[in-house]
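Every protein chain but one is kept in place in this view of the complex.
Up next is chain A:
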Amino acid sequence: MLVLVSYDVSFEDEGGKRRLRRIAKVCQDFGQRVQYSVFECVVDPAQWTRLRHRLLEEYDEERDSLRFYFLGKNWQRRVEQHGSGSSYDPETDTLIL
């Protein structure tokens, strides 16, 4: 299934930069960056549990916000891309470099 993860990290305190970096890192381990703080992650339920757990460990409940959008199994027809930026479909694209 595809989960869209987006986040806002506050820079008010010292730790903001560090949290931002670490949250991005966790997302990168599971999916691809499609915009600055938006990641598309194709995961199975077990992987999703791990991803969610790791994200909730990194963020600061008081200052930051995390949003998850569940686009399900047939997500291909629910996503449109316009303008700059390229992404790949990890399930069906042929990955030939």
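Couple of notes before you dig in:
Throughout what follows, a contact is a pair of C-beta atoms (placed from the backbone, for glycine too) under 8 Å apart; a residue touches a chain by one contact, two chains touch by 3 or more; residues count from 1.
We adopt the following convention: contacts and distances are computed from a predicted model.
Among the names given as "Succinate--CoA ligase [ADP-forming] subunit alpha", "CRISPR-associated endonuclease Cas1", "Fumarate reductase cytochrome b subunit" or "Iron complex transport system permease protein", UniProt records the absent chain under the name "CRISPR-associated endonuclease Cas1".
In the complete complex, the residue from A:E14, A:D44 or A:E80 that touches the missing chain is A:D44.
Not every partner is drawn; the one left out touches chain A at residues 25, 28-32, 41-44, 47, 88, 90-97.
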